[in-house]
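Beneath this line is the structure, given in structure tokens, with notes to follow.
Left out: one protein chain. Kept in place: all the others.
Up next is chain A:
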Amino acid sequence: MPAVQETIDRVKLIDVDQYKYGFETTIEMEKAPKGLSEDIVRFISKKKDEPEWMTEWRLDAYRRWLTMREPRWARVQYPPIDYDELYYYAAPKGMTGPTSIDELDPEILKTYEKLGIPLREVEMLEGIQRPNVAVDAVFDSVSVATTFKAELAKAGVIFMPISEAIREHPELVRKYLGSVVPVTDNFFATLNSAVFSDGSFVYVPPGVRCPMELSTYFRINERNTGQFERTLIIADKGSYVSYLEGCTAPRRDENQLHAAVVELIALDDAEIKYSTVQNWYPGDSEGKGGIFNFVTKRGDCRGRNSVITWTQVETGSAITWKYPSCILRGDGSRGEFYSIAISNGRQQVDSGTKMIHLGKNTTSRVISKGIAAGKSDNTYRGLVSAHRRATGARNFTNCDSLLIGNQCGAHTVPYLESNNSTAVFEHEATTSKISEDQMFYCMQRGLGEEEAVALIVNGFVKDVLQQLPMEFAVEAQKLISISLEGSVG
């Protein structure tokens, strides 16, 4: 079945030439010299006032990176990246870390206002309905503001830029950094380990339910720079945290590199909810410009009965290469992945997840919806594996794709590897899952066939979107009416 008109119109609204966040902020920046060398790595480390062990850690990563090759297995094509032509550090002049809001350059403040990200705590408190969100705003290579730090500290939650955490909580950072995504995990993760500049650090102490949503807003502004942020979230025993991430960049003719690493660690009975609305500049309709989004995101359910949920809405980036994964190490732990990826213009998306079942009675659920329009390519690539010891592991995967027009492509590459007879894996497509009973019920209530299908499938999509925290509801609303009728496998 072809896509219904409503869906086509909706997707058009978020087409590449409709990109709203393409403006540029003119501000004096301070950059590291162009290119990458040990000196640059030392320069970044020095800028961040890092201890010796951190500098060594970075240098080690850099040396290993030199011996690695860029991965080429993903279904994306792009011109070779000249790593010597990039700037690896760019910060608004005079800034090395967050200051108070009043000292912040008004231009930056304006930028975030324009993007709809509140940086003033008072403003946020005005609305009674709206729950508080603590924001860490990262502007190119530095974190420019972190809100609600004091209030969070009362609950014992540490929420700060990672560069600050390295100085203030070295014991925590040292213990967990690189423990989920090892330095040599892959080309881009290793590059990130060498040159990462900022990002967020979250530690939620045992038994604490984080009193508000935490969020980081990433903005690339400077030309020719790459953004390499690093996020580390640790939920100690029995704690809960919900974290949101948003990203935008100016409209430019050149491609910019974004290679982030996100590590999540959930200890016994802890739960981490990680949501992303990725809206990097996707390039124009001819495929000129746009962000190369090469991201390594991985969560480690280290403790018993821990839960990690990834939710992502992907509409931006010229190229997306990202596989938020869960290592289900603790017995009874659960991993979830909900994704909606929409590609337009000449965007290329190769995304999915990995659910690695190591512990007993671990469960995972993967729901992925890919929508391709224009001349884009949208690939779901996912791995579900059960280790020998993962008795009672359970996975359900559902990935649908929808094509709009005949110049785009939708691809599904699932890998299911089971080494345990008691592990139960199911991988299916929705189109075959609408039961005749449901259809019959709707139709005998007077709905046409198409309406009935739309109703049932939309109900299902809403399920995914409901996983998003309320703060993202507005953005998600735009997508809610996208019907997946006509979806294929």
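One rule holds for everything that comes next: contacts are C-beta pairs under 8 Å (C-beta built on N, C-alpha and C of every residue); 3 or more make two chains touch, one makes a residue touch a chain; residues count from 1.
Rule of thumb we're sticking to: contacts and distances are computed from a predicted model.
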item	value
The complex's invisible chain, by UniProt name, from "NADH-quinone oxidoreductase subunit N", "Alpha-1,4-digalacturonate transport system permease protein", "Fe-S cluster assembly protein SufD" or "ABC transporter ATP-binding protein"	"Fe-S cluster assembly protein SufD"
Candidates A:85, A:168 or A:426 - the one touching the absent chain	A:426
Residue among A:81, A:416 or A:443 that touches the chain left out of view	A:416
Touching the absent chain when the full complex is considered, from A:235, A:403 or A:442	A:403
Chain not shown: contacting residue from A:154, A:388 or A:445	A:388
Interface with the unshown chain - residue positions in chain A	1-3, 67-69, 73, 388, 401, 403-429, 431-432, 486, 488-489
